[in-house]
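Shown below is the structure under consideration.
Only one protein chain is missing from this complex, and each of the others stays in its spot.
Letters A and B name the chains as they come in the text, with residue numbers starting at 1 for each one.
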Amino acid sequence: MMLPEWLRVGRIAGFVFLLAMFLSSYAFAEGPQSTPSIFAPTSTPAIDIHHLSLFVLEITGAIFVVVASLLTYVIIRFRAGNAEDDREPAQIYGSNQVELAWTVIPVLIVVVLFLTTARVIFAIQDAPMPQAALDVTVIGHQFWWEYRYPKQGLVVANELHVPLSDAKQPTPTHLKLLSADADHSFWVPQLMGKIDLIPNHPNEMWINPLTSGLYVGQCAQFCGVQHANMLLRVYVDTPEQFAAWVNNQAKPGMQDPSVAEGRRVFETEACMNCHTVQGTAATGRFGPDLTHLMSRDTLASGEIPNTRDNLRQWIKSPDSFKPGALMPAMQLSDSQLDQVTTYLETLK
Amino acid sequence: MADRTLPIDGSLDLTPPREGESTWLETLHSWVITVDHKKLGLMYMMLAIFFLLVGGGEVLFIRIQLAVPNNHFISPQVFNRLFTMHGTTMVFLVGMPLVFAWANYMIPLQIGARDMAFPRLNAFSFWLTAFGALFLYFSFLGGAGLYGVGNAPDVTWWAYAPLTARAFSPGNATDYWALALLVTGFGTLGGAINIIATALSMRCKGMTLMRMPLFTWLLVVDSGLLLITITPLTAAQVMLMLDRYLGSHFFDTQAGGQAYLWMHFFWIFGHPEVYVLVFPAFAIASEVIPVFSRKAIFGYPAMVAASVGIAFVSLGVWAHHMFTVGMTSAGNAFFALSTMLVGIPTGIKIFNWVATMWGGKIRFATPMLFCTAFLFQFLTAGLTGIMLSVAPWNWQLHGSYFVIAHFHYILVGAIVFNVFAGIYYWFPKATGRMMNETLGKWHFWLFFIGFHVTFDTMHFLGFEGMPRWIYTYPADRGWDHLNLVVSIGGLIQGVAVLIFAYNLISSLLKGTIAGNDPWDAWTLEWSTASPPPAYNFATDPVVHSRRPLWDVKHPEDPDWKYE
Partner (left out) sequence: MSAIPLVPGGHEQTWHLPSRGRVGMYCLIIGECAIFTIFVVAYVFYIGKSLNGPTPAQVLEVPIFNTICLLSSSVTIWLAERAIERGILRTFGLWWAATIALGVTFLIGTGLEWYKLIYHDGLTIRTNLFGTTFYSIVGLHATHVVVGLTMLLLVLLFTLTGHVREEHSERIQVLALYWHFVDAVWVVVFTVVYIVGR
């Protein structure tokens, strides 16, 4: 029993229709969104890729329509009819002209595809960076992100702030990508395709965001047990917002005497072995810099909102949020947890 | 289907059946010690089907975990082991054994030979594969034991350095991966050598290379490709084990080594490997489509040339898996071009199959249903492959669910569909009984629907930025609905496969008797009994064309007049 032909053809048409609806729903996206779609670019390289992808979709779509229609036609037209007719159809062994044609045409299509592809490869990879570009070094860790701003002398973690760029006076951000351990990959779809972070092999990429806001993404190369929660948050700030943020990050750690108890817990319970708080004795580098922990919206590399309860629970047992995270539970007592949380809450 | 053929004189088994049945122990013993290509082919097939079910079971857990956001059905450790084992199992314990299942069973029958060139090597290769599989699955019992999924490999089936270094993978999970695959790799090498030697040295009289069935051709080209495909993986795995146990520094970035060296070596294996896996699907299509369209294959020489062409070009595209690792723009451009080029001979094959159907009288029995779906799906998969070859777009799509959708479109949509076609087609030859057509059609439609529900949807998850290898995802990403749909499609496919398994077993026990040639086909295997006697052919066949049985059935219009 075969499905009626109209249903088979209808299935294909329906798929194409859905695809068109889906794509068009993103064609006019204007800014950041919580679903990091590659069809909603707001940064120059991602926009270039998007245009290329639409062109490729048109070509491959046309090929699909032609060949699938042919195949559908063949299925319908050359069905075996009644069972009494036993004669075999004419045996055709080949045709030089036809075979030549369907070799030459694909070659031409490949030439066109390749030339357009190569143009975009060179345009993105070999683009010269303007003087005004911001340099950021990204260091991938299991399972968090470290960001260093060499010119500004900043070391921050997990939430990347970059300045909004302008089409006429671009201020792109140039990222140098390193890794402290395994392979990672930096993927924020609305800003650019992904580039990997590979130890002993520095990579580069650049973004040129034209709309401000918070863009999300995540690590895209399996790096271990908590690869899934190595989330990315890129804040594209207006110039004023960015300047304010840089100013704040440049300050040394807050030294509030009322939380001295908590600070002592921090320093004696081995926290400082892994974490840095600028201006104190804590200079550990294995874990994220905590100097301005409270300036971040999230903890655990984007996984949980930065609230007192979450912070306390995270310190008590990182595994409860991120099983397999490399931060150990330090077996602090309840009062120690309260004190150190209060201390950390002063690190704005 | 009534048997309307005239068998080639002397090729029927005329000896009377043996008196008295064997005990089950004797039967088991005869299978364990066999060097007969048919038994070994069936054992490879049983191994492949068994691990298809196991790998499918693994993915069922994965899809339940991913059906809703922030799920806690399984832990990340278990999830990572399951998807690593799913990939490793499907490639090495299903896909590769299938190559040898088809080749070992069919090639001697199609070329009119008594057995493979090296029957004992054949058995040795099978048992290496089987023991390698056992070793890999023994890992579930290692470490913390079964319910924590033990010490099963958890580094993805690519096992990228430096994650596999002692420092980042301290237990034995990676060792199980490398050692098990080293063992099966030697089995693979033996099998490939055997296939080539058989096809070159054991053909019956009159069967020049250009008269071999395309099925045989494709598996021979496949084996040639295998010789230089599996061996780089062997080399890389030896290097990995040297790093882990003798302190060498092949992939040790602290000592100046490069992690991407592993990537290059792995993909120099990994890309041609996927062609190795897909060639049997091409082989099956090249037999089933002509027979069910009642026409000779269109453009036999071009099909041979395209197959060889694909094998060669596939050796030069590997770094399209590495567009994101930071190669130069020239390097990226080169691999984009070479990858696009491989689409040309592949497209030629699709066109030839369609042209074979053109002007034919197509009978949509179950094998042909699967092959027709294969054509649509392989076309689509090829086109998403072209999309992935566009390096800048690849920077978005790599490592996302779009890639998973693309390669499952090939692995399931092309390979598994055609494996089902091949089983329905040749089951009568191997067992002497037909499979049930009604169950076959239920199997087909359910599997087709489930396949498309899962894998069409999955492309969109990639567009929406969902990366691979994640055991869960946040609720606000907007991926929840599509993931649920993908999971439901998986369940539908599972049901379809169960119907297939039931059909297989019940047909074995009480299917209608098939006769020599139930499909009215044209290659030599249909000239002998079903199942074939141990010696295959009572007298060595002599052939004069590509379709010896067509010549017998149509003496007034034989093929050799036109070839």
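Structure notes:
Everything below uses one rule, namely that a contact is a pair of C-beta atoms (placed from the backbone, for glycine too) under 8 Å apart; a residue touches a chain by one contact, two chains touch by 3 or more.
Since we're looking at a predicted model, the values are computed, not measured.
One chain is not displayed; in the complete assembly it touches the shown chains B. Within the set B:W177, B:F265, B:W318 or B:W442, the residue that contacts the chain not displayed is B:F265. Only one of B:R81, B:R203, B:R433 or B:H452 touches the chain withheld from this view, namely B:R203.
Considering the whole complex, the residue from B:N172, B:S248, B:S329 or B:S506 that touches the absent chain is B:S248.
The omitted chain makes contact with just one of the residues B:F118, B:F168 or B:W445: B:F118.
Panel shows chain B; residues 8-11, 117-118, 189, 192-194, 196-198, 200-203, 205-206, 227-228, 230-232, 234-236, 238-239, 242, 246-250, 255-258, 261, 265, 268, 539, 541-544, 548, 551-552, 555, 558, 560-561 of it touch the chain omitted from the view.
Just so it is clear, only the chains that are shown with their structure count from here on.
Here the CA centre of chain A is 33 Å from the CA centre of chain B.
Within the complex formed with chain B, the residues of chain A that make contact are 1-3, 15, 22, 34-39, 45-46, 48-49, 52-53, 56-57, 60, 63-64, 67-68, 70-71, 74-75, 78-81, 85, 88-95, 98-99, 102-103, 106-107, 110, 113-114, 117-118, 120-122, 124-126, 142, 177, 181-183, 185, 187, 189, 192-196, 198-201, 203-204, 216-228, 231, 303, 323-324.
The touching residues of chain B, when paired with chain A in their complex, are 75-77, 80, 154-156, 160, 162-163, 168, 253-254, 256-260, 293-296, 298-302, 324-326, 328-329, 332-333, 336-337, 340-341, 343-344, 347-348, 350-352, 354-355, 357-364, 372, 375-376, 379-380, 383-384, 386-387, 389-400, 441, 445, 456, 460, 463-465, 467-474, 476-479, 554, 557, 559, 562-563.
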